[in-house]
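Only one protein chain is missing from this complex, and each of the others stays in its spot.
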Amino acid sequence: MQVLGVILAAGKGSRFKSEKPKVIHTLLGKPMVYFPYEALLSLDPIKVAFIVGHKKEEVISTVKGFPQADQKVVFFEQVNPKGGTGDAVRQALPLLKEHPDKVVVILNGDSPLIKGETLKEGLKKLIEHSLDGVIFTTILEDPTGYGRIVRDEKGHVVEIVEEKDASEAQRKIKEVNGGFYIFRVQPLLEALKELKPSPVSGEVYLTDVVKILHSKGYKVDTYQTPYWELLGVNDRRQLAEAEKLLLERKIENLQREGVTVRLPETVYIEWDIQVGRDTEIEPHAVLKGKTSVGENCLIGVGSILENTTVENNVEILPYSYISDSQIEEGCVIGPFARIRNQSHLKEECEIGNFVEVKKSTIGRKTKAKHLSYIGDAQIGDNTNIGAGTVFANYDGVNKYQTSVGNNVFIGSNSLIIAPRQLGDWSFIAGGSVVNKDVPPKALAVSRAPLRILEGKNPLLRKDKNS
Amino acid sequence: MQVLGVILAAGKGSRFKSEKPKVIHTLLGKPMVYFPYEALLSLDPIKVAFIVGHKKEEVISTVKGFPQADQKVVFFEQVNPKGGTGDAVRQALPLLKEHPDKVVVILNGDSPLIKGETLKEGLKKLIEHSLDGVIFTTILEDPTGYGRIVRDEKGHVVEIVEEKDASEAQRKIKEVNGGFYIFRVQPLLEALKELKPSPVSGEVYLTDVVKILHSKGYKVDTYQTPYWELLGVNDRRQLAEAEKLLLERKIENLQREGVTVRLPETVYIEWDIQVGRDTEIEPHAVLKGKTSVGENCLIGVGSILENTTVENNVEILPYSYISDSQIEEGCVIGPFARIRNQSHLKEECEIGNFVEVKKSTIGRKTKAKHLSYIGDAQIGDNTNIGAGTVFANYDGVNKYQTSVGNNVFIGSNSLIIAPRQLGDWSFIAGGSVVNKDVPPKALAVSRAPLRILEGKNPLLRKDKNS
Partner (left out) sequence: MQVLGVILAAGKGSRFKSEKPKVIHTLLGKPMVYFPYEALLSLDPIKVAFIVGHKKEEVISTVKGFPQADQKVVFFEQVNPKGGTGDAVRQALPLLKEHPDKVVVILNGDSPLIKGETLKEGLKKLIEHSLDGVIFTTILEDPTGYGRIVRDEKGHVVEIVEEKDASEAQRKIKEVNGGFYIFRVQPLLEALKELKPSPVSGEVYLTDVVKILHSKGYKVDTYQTPYWELLGVNDRRQLAEAEKLLLERKIENLQREGVTVRLPETVYIEWDIQVGRDTEIEPHAVLKGKTSVGENCLIGVGSILENTTVENNVEILPYSYISDSQIEEGCVIGPFARIRNQSHLKEECEIGNFVEVKKSTIGRKTKAKHLSYIGDAQIGDNTNIGAGTVFANYDGVNKYQTSVGNNVFIGSNSLIIAPRQLGDWSFIAGGSVVNKDVPPKALAVSRAPLRILEGKNPLLRKDKNS
């Protein structure tokens, strides 16, 4: 069965108290409205209509970055911010009218927990039971505040009645509307035509569609899911709760695939992250963006990986922060290492304590283990960079590149002033300032002679004075 | 209705196994005994009596630091550590006798979860129902171990009966004493006079007051609250539990005000912290003391702010630790930055990886992005401080100041030996040791010439030897 999707994304979300429209606030690195879209994608929809309104430019530009947005997504604007959900869906009429024989799945942009599998099950029920509509519902012990699913004596769904309009008997109904629906398009079109604004609020409610369908002899039933799957996010507290549920789902998937996660409640792993088996993630680690980690790695306590590729057998020791970089097999990073801006560490590198690597390539088995800044450098294999080394890449106006060959030894507290070339097997004596190129095999040294003035410790003199 | 407060703070808390008296152990940066005091303050009390005993000097000196302590707080000592709660309240007789027509609220110093609103509701009930006393109670499915609220057939409270003295029938009572009370002072004074020590323990129990009041025809009723609000803290496990509940309350307030908190269970935010809307707090952040953060800021993973003011639109990247400082609008800090001791960062500064700033002022748009120590310095605007720069402020005896002008360029691995003045637009060549003042627009350089000895890499020689 081919489907259309409609995602309601026009609301302001004033309880967020935010400059940003609610549906683009993120969970695990994804805008909230991405999640219902992802669920819809699993049905391979013909098109997905986003109904936008409040700050529509921001929502549209966010949605355009989604996968397959070019082929799948169409936008419709709901001009009246108080039009209601029925008015919102009506904006998609041009799309719906093109596909009267199809089915449409209507989701809320602020309900990120709905699963693709659940939509599939609902769709299956629609088809197998020859229904015209399926309402996703849940059973609540205390249904106060929710729209109730009213059935006739045969059990057919008659209408959705809101709390305030419900009779005493109806208020006892425990099956409540989750706000997601599947409808056959033709019946929906008929019903949308008959929707009228509420005399009280002036809003047009999509829920009224159910009563109209029933009155026309169409068959609507429900598909029940756990409560949390239908959870709407109306404020930042609910944002945190929904994010926690998504995170548990994400981590459970990794665990089942053979990843050990220590203190999983303290680990933050965004939605797109991939991790290979026998990798161990220690407490407080944070994995963000498009990051993938290979097999048998260690992600140490509190380490942060962001848009980074880590190959197999890499050890990332605690409190390392790596972004937008590539780490090849067998590297040992950290603790307290900072690697960023398209750096590329080749096999078996060691980058240690308080070392920053920026936009640099580090060759195989090269080591920089302490207190160094390596910026805009191309470094060869088997090179040793001493503690306190700085690659000065900025002269106050421009940035320059330095290239260092294989098997180079750079002594501690050296300063390499870019642009510079250090040949293979060159040796920089500790404390040197390198402001010329150094040919292969050469020793380079800049050093004032050490003078030793016996008995001249100035502190002893001061002591005498005081 | 004007009220008096009494807070029982004499106990030792031996299950804490601590050198420190229990009630000054902290939760979210506040001594435990602060919380009932804060709740009382919301009633604008005439006076609050603290009953002190065990290590009273420590408790008194802590309480004297509380807001309005000068005007509101009086101390009374309970000399007998085994006197009991009745004996404790009796110490406040001098205060109570001054205000016989008022009302007194009696709280426990080890019950930090009580809310001011709850006290207000209890007081309202006392007034509206013309009661002489209100006991704060809760309903427990399993009341074992608690004092039960015994009522007569009309529902009037007759007495509080302890577990060990309770009849079979009384043990089934589920309403239990929370240990907080409101009494009209005159009836309480009458009852206190008649209290007698327990023949078993020798302690005088305040709970016996209820029976006495009833026998004299006074009316006592209860005000029920959720269990957790009455929670007493008797050991460090309960300290952690109570702190968790306070933290949830604190974070929920921030969320409702428009602050996004990621993984809120991992974030530690002390009681006095203020955060502006659209600010995002990442996992594992820690905000302590008198810290306030403006709007639209980022507090990165694991960052620590302590007694620090952060203005709007500031980005604090992961693992930065800022204490006792001021950060102006638009600054970018970290990751791994350490800023402390009354440092002041002006607008749009950038302080980066492994940089420590101590007791220094950093001018607008000035940058120190890597591996530097800036101590006791006044630095102007638009100045650039290269990687590995150290401001040496200590000569082994004293500390000295350095001042750096605007638009200065300090090359990497430079050492500035205080006291020093670097004029506007001065330029320090990388690797220099600056031990004289540098006038404006001057170039300063100390550098031994680089000698390049072709083929003289000593490692190659060693290889030959070996």
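We just call them A and B in the order they show up, numbering each chain from 1.
Simple rule for what comes next: a contact is a pair of C-beta atoms (placed from the backbone, for glycine too) under 8 Å apart; a residue touches a chain by one contact, two chains touch by 3 or more.
Here the structure is a predicted model, which is why all the values come from computation and not from measurement.
Novice: Which candidate, B:158, B:415 or B:452, sits in contact with the chain we can't see?
Specialist: B:415
Novice: For the chain that's not shown, point to the residue among A:209, A:259 or A:273 touching it.
Specialist: Touches the omitted chain: A:259.
Novice: Just one of B:5, B:133, B:302 or B:363 touches the chain that is missing; which is it?
Specialist: Considering all chains, including the one not shown, the answer is B:302.
Novice: If the hidden chain were put back, which residues of subunit B would touch it?
Specialist: 15-20, 25, 235-237, 239-240, 243-244, 247, 265-266, 268, 284, 286, 302, 304, 319, 321, 336, 338, 354, 356, 371-373, 375, 388, 390, 392, 394, 396, 409, 413, 415, 417, 425-427, 432-436, 438-439, 441-448, 458-459, 462
Novice: Considering the entire assembly, which residues of subunit A contact the chain that has been omitted?
Specialist: That gives, for subunit A, the contact residues 252, 255-266, 277-278, 282-284, 296, 301-302, 318-319, 335-336, 353-354, 370-371, 384, 386-388, 395-397, 409, 411-413, 427, 430-431, 447-460.
One rule holds in what follows: only the chains that are shown with their structure count from here on.
Novice: Subunit A to subunit B: how many Å between their CA centres?
Specialist: Result: the chain centres lie 33 Å from each other.
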